[in-house]
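Omission of a single protein chain aside, the complex is shown with its protein chains in their original locations.
Let's look at chain A:
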Amino acid sequence: MSYLEYNVKTVPTGIRKVLHVSWPIVVLLTAIASVGFLMLYSVASGRLETWAEPQMKRFAAGMVGMFAVAFVPIWFWRNLSALAYFVSFLLLIAVELFGAVGMGAQRWIELGPLRLQPSELMKISLVMLLAAYYDWLDVKKVSRPLWVLIPAILVLAPTFLVLKQPDLGTAILLVAGGGIVMFAAGVSWWYFGTVIALVVALVFAVFESRGTEWQLIKDYQFKRIDTFLDPGSDPLDAGYNIMQAQIALGSGGWAGKGYMQGTQSRLNFLPEKHTDFIFTTLAEEFGFVGAFSLLMLYALTVMFALVSGLSNKDRFASLLTIGIGSTFFLFFAVNMAMVMGLIPVVGVPLPLVSYGGTAMMILLLAFGLVQSAHIHRPR
């Protein structure tokens, strides 16, 4: 069903839209963000102004933005999809040409007072454009090679730019996010199976190439892989961060050491304690109870998004909601798996909790899209 077939009269209008907002998602997002404020206050050793206060202000602004996006009909956003992707892509190129260098990678550009990370924008724009694409595409053509090639290019082009920054974490999120939308849209299993097989083969080839003259990746990259596989092998350098993060997490135990009592973070043993590794502080101070609760908040948020997407008969709205919910899922899953030592450290923040402006704003705006799709769903 397309928006042209909406029974527009059944869609809530004006102030009545407020009643149709998915309030559970709003509550969950606020709860997650509040956990973030609490932890940012803690890792700043009880100083509000360091991280917690700016984060709160951004969250407030983001919430306003979310509602603004939510109240605009979803078909309006659908029509903006291509433009959003195009602008994001241009910004990614701009960042490549004259972006600021932070943490050894070119990631953001200054737009007046705004410090923009186009890669964050691209995560959402890509999902939007792919959802719009499959909304437009004839269902029968979905798995035809040409019609698979187009979205594949749409995914890989920005991924390539992001990898050049280099930002492996975002690249993985882009590929995975795009892939999920394509999968949800019904692209044949064969394509995914083939891609996964190719990736496995490539990984195998990379490891096999080690030490030979046709070595596929550089020595230092191998060293990083080694460090991931056995952090103890390099406890003073790269492995140090992983070791300390795991020590923080594990030492939290069942109920944690108590709020602001985490020795690992308070005594600076933790790396990036206010950004990528903030989850370890939570796990240290609130233990398994706290860490599991946050995981559940995230899982519930994703669940509400997926249920909303499932129940939405509009193809664009449905795919968009599923795509954004899954992107959100990828964020926290990759971050948690990373700090728990399940996957290598790739530099993905914990959504809404890690300190960071662009990521939070864009996530909230994305949930604005989810809300818009929810409010304006066909009835």
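The rule is simple: contacts are C-beta pairs under 8 Å (C-beta built on N, C-alpha and C of every residue); 3 or more make two chains touch, one makes a residue touch a chain; residues count from 1.
The criterion applied here is as follows: contacts and distances are computed from a predicted model.
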From "Beta-lactamase", "Extracellular solute-binding protein", "YCII-related domain-containing protein" or "AzlD domain-containing protein", the UniProt protein name for the chain not displayed is "Beta-lactamase"
Given that one chain is not shown, which residue among A:Ser42, A:Gln55, A:Gln165 or A:Ser326 touches it?
A:Ser326
Thinking of the whole complex, not just what is shown, which of A:Ala44, A:Ala61, A:Met260 or A:Leu306 touches the missing chain?
A:Leu306
Please identify which residue in A:Ser22, A:Ser42, A:Thr159 or A:Gln244 touches the non-displayed chain.
A:Gln244
Only one of A:Pro151, A:Gly178 or A:Gly252 touches the unshown chain, namely A:Gly252
Would you indicate which residue among A:Gln55, A:Thr227 or A:Gln264 is in contact with the undisplayed chain?
A:Gln264
Provide the residue numbers of chain A that touch the chain removed from this figure.
1-2, 4, 136, 138-140, 180, 183-186, 244, 246-254, 263-264, 266-269, 283-284, 287-288, 291-292, 295, 298-299, 302-303, 306, 309-310, 313, 315, 318-319, 322, 326, 329, 333, 336-337, 340, 342
